[in-house]
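For this depiction, one protein chain was excluded, whereas all remaining protein chains were kept in their positions.
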Amino acid sequence: MRIEKEQDVVPFRNRVKEYAVKIGMSLVNQTKLITAASELVRNMLKYAGGGTVLMEVISQTRDTGIRLTFQDKGPGINDIALAMKDGYSSGKSLGLGLPGTKRLVNEFDIKSIVGEGTTVSILKWKNG
Amino acid sequence: MDRIPILRMGHFLLVTIQIDLYDRLATNLESDLVQMVNKTEAKGVLIDISALSIVDSFMGRILGNIGSMSKIMDAETVVVGMQPAVAITLIELGLELKGVHTALNVERGMELLKEKIGSYDREPEDDEDSTE
Partner (left out) sequence: MKLDIAKGLQKRKNQLLEDWMSLQLADAGLREDLMSNEELREQSNELIEVLLNTISEKKLENIESADFDPVHEILSGISISRARQGFSPRETGIYVFSLKEALIKGLQEDYKDDPPALIEAILKISKLMDSLGVVTFETFIKGREEVILRQTDEISEISTPVIRVWEGILALPIIGTLDSARTQVVMENLLQQIVESGSTIAILDISGVPAVDSLVAQHLIKTVAATRLMGAECIISGIRPEIAQTVVHLGIDLSNIVTKATLASALKHAFSLLKLEVKKAQKEKAAI
């Protein structure tokens, strides 16, 4: 799914919610996942002017979950460790985006090359 | 351009957010509200977010901003009706909405506002229901 402008955010969140409801995720986990997704989409719009999101339903023997992969061709992140620290922000925000997002999901993976773009992938289990 | 309606009730301003906000709408709300506080000399702002299923850090910041801005214009802000799932998510995210009072529902929020504004005229009481 492509995200290019602010107005894409709400339909995108609804799509994520649809998927989460379909696999029977609990309300709290749904909210966490959608909030995390919303943070990442916002980052993508703000720093890279848009990008793509891949939505997958992951099934394992004991659990089902949703994986979202956010890919942009933005400026990239210089120091990932610094960006992951609470209270740090290069823009004018609270600096809770990335570390906060990490706390909301079960798995969080970020890769970034300066000048080429950033890929963030998050995974939330149904009962996690 | 869509706007969130702001209702005036005596000394208070009442805002009910019924749809999921995108960023522009939220920033508009922020500036509109501050304008309204100035124009109406409102003493209290009540924001009902019971219909919001998502509050992310941006939205949280807007709410916080409204609270602090109103505060320096001598108005109290109460956010009411937060969903349990939203509260848990906000805490996990690390947002505590400092500077904003909270209440369970509109009724309680009104009571809280009246109490707070009443306390200006009389001697200041300690506000145990606040979120500081």
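Labels for the chains are A and B, by order of writing; each one numbers its residues from 1.
Throughout what follows, a contact is a pair of C-beta atoms (placed from the backbone, for glycine too) under 8 Å apart; a residue touches a chain by one contact, two chains touch by 3 or more.
Fair warning: this is a prediction, and the values are worked out from it, not measured in the lab.
For the chain missing from the display, the contacting residue among B:I62, B:L97 or B:M110 is B:L97, taking the whole complex into account.
Contact with the omitted chain, checked across B:L14, B:L52 or B:V80, is made by B:V80.
The omitted chain makes contact with chain B at the following residues, 79-80, 82, 84-85, 87-88, 90-92, 96-97, 101-105, 108-109, 128-129, 131.
One rule holds for everything that comes next: only the chains that are shown with their structure count from here on.
Taking each chain's centre as the average of its CA atoms, chain A and chain B sit 27 Å apart. Within the complex formed with chain B, the residues of chain A that make contact are 6-7, 9-10, 13-14, 17, 27-28, 30-32, 34-35, 38-39, 42, 86, 93-94, 96-97, 99-101, 103-104. By the touch criterion given at the top, residues 20, 22-24, 53-58, 60-61, 83-86, 88-89, 92-95 of chain B touch chain A in their complex.
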